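One protein chain is absent from this view; the other protein chains keep their places.
Chains here go by letter, A, B and C, matching the order in which they are written, and residues are numbered from 1 within each.
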């Protein structure tokens, strides 16, 4: 369940027909893209836009991803993707996710992804302080 | 590391340009599709074609997926996807994977997926005996 | 250019990172998905939901698709997808599209897709009258 002691972002969107498969449901690989959307939205919301992070000379590479599928979703269902910071360390950042039906709030898929900070030439490095601060605040920009 | 006490299937293919992202590497969600290709190939190799499984009235839904990213891959790299049965239970089947560089054999991504057997109307059910046998044999059709 | 003599739907969304490629831009195949989103939105807006059309026993198969790429788009750009009915015949329906930058309104990609009405067993058929009427009205539900 999404935590109540920190900022949880929410972004809502509709399943695309192209995202379904021959079982008539959203293909399981698509939720990994939804997770990415959820953390992009999270970062934008707290004023830590990922495109700006890239321009600053860093990447957050994905080290690990995990998804647990509980309820299938279908076109043209409207989903809400929740995201929060699960753990912030010197060089790594873990986001957690819930994909829920926007209407019923039923949790359909949950998961997490662990990210490692690297420079553009691929060296693992410390997350820059100002960025770490933004992610640790875990609240909207004004917070 | 891929086990030596059971059948490990291998399928080799080239990274597609469309699978890369703005970091110049294969997007992390794409490996989940590679995993699926690996297990489809596994099942075909042992004579347990998934399309036939569907025609028999069953689906193997994905309950869980996990990927660990060690080395990025790029277009037009040639990759080998290895797959083996990690665990076979009455109603669930776990496949494990390694995505390796076809030339150097370096392991780039590893992972697993857990599947649950359901009927076409969505009820969880026992994996049919003849199918369980094929997956448990874990060897090529003649094995 | 989008016509002024009929209804033109607009839906706005943000480019996803997963949709970019190693050139740093949105991969050209992705716009075909944006076109589909645009016509799904069009149909929902005029009260002709495609999911309902499928439940009624029909599919609109894609017979042809064309895209012209003028300006590349990038993550995390916000885009507006415009869609209108270009031609409605007894058995076919042609939608036209423009993908524009939501801020500057610059047209980045344009295109069209031609669809053929079929039954669920794959026979080409006349578009049912009530559906043809909805698409020909080319206006919002109350229009």
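Some notes on this structure:
Following the convention adopted for this analysis, contacts are C-beta pairs under 8 Å (C-beta built on N, C-alpha and C of every residue); 3 or more make two chains touch, one makes a residue touch a chain.
Just so we're clear, the structure is a prediction, and the values are computed from it rather than from any experiment.
Within the complete assembly, B:16 is the residue of B:16, B:89, B:120 or B:133 that touches the hidden chain. Annotation: of B:40, B:80, B:94 or B:137, B:40 touches the absent chain (contact as defined above).
The residue touching the chain not shown here, chosen from C:63, C:76 or C:128, is C:63. Of the residues in subunit A, those that touch the hidden partner chain are 17-18, 20-22, 24-25, 27, 29, 74-75. In the full complex, the hidden chain is touched by subunit B at residues 13, 16-18, 33, 36-37, 40, 44, 49-51, 75-76. Although one chain is not shown, part of subunit C still touches it, namely residues 23, 28-30, 32-33, 36, 59, 61-69, 72.
By our rule, only the chains that are shown with their structure count from here on.
Mean C-alpha positions place subunit A and subunit B at a centre distance of 25 Å. Between the CA-based centres of subunit A and subunit C the separation comes to 28 Å, rounded to the whole angstrom.
Counting partner chains per residue, subunit C shows two or more touched chains at residues 17-18, 75.
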